[in-house]
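See below for the structure under consideration.
All protein chains but one are shown in place.
Coming up: chain A.
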């Protein structure tokens, strides 16, 4: 029987304020949706165990915590991402137009070792609004943009109604895993500053 290796994969979610990034995370991880919009407060990163073939791994999904609102994400947020999710609102042309900026910002800040092949996934969210009548970005237009940027996988979702969210994140997880495997990162031995464990006797006199 093949051994099960546990892997931690970092996924970051980018996009304009208000497109539903936090709701997508919550729908995927917690199966919850809140109608009350507030620019993100209290969202951090969420983790979810995912099994793919014989592999068990932990997806660590990072929200922007609202710091994207005034373009104030730090380089630490981007570092080590295995997959980057770009989210726009199908009812907001501006949020779609800004995908290009978000993608370029990611490539600058994260500096992946293979920028041409770094895995992105694009999500067009809020397809439920007004039964689709207030939609301004056509699926065709979005798919064309994704194709032009190296065939980025594309999903249309409703975080509110849970449409296509699972499918989108399955793709994200698969791509993150593929990316995480290919990276040969230098992984120094780190110490754990915060976790509880058995107390150690302190008996040293320098």
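As a convention for this text, a residue touches a chain if its C-beta (ideal position, glycine included) is under 8 Å from a C-beta of that chain, and two chains touch if they have at least 3 such contacts; residues count from 1.
As a convention for this text, contacts and distances are computed from a predicted model.
When the listed names "Guanosine nucleotide diphosphate dissociation inhibitor", "Exosome complex component RRP4", "Large ribosomal subunit protein uL15m" or "Phosphatidylinositol glycan anchor biosynthesis class U protein" are checked against UniProt, the chain not shown comes out as "Guanosine nucleotide diphosphate dissociation inhibitor". Contact with the chain that does not appear here is found for just one residue of A:72, A:117, A:138 or A:151, A:72.
On the side of chain A, touch with the chain left out of the figure occurs at residues 41-44, 65-67, 69-72, 74-77, 79, 111, 186, 188-200, 202-206.
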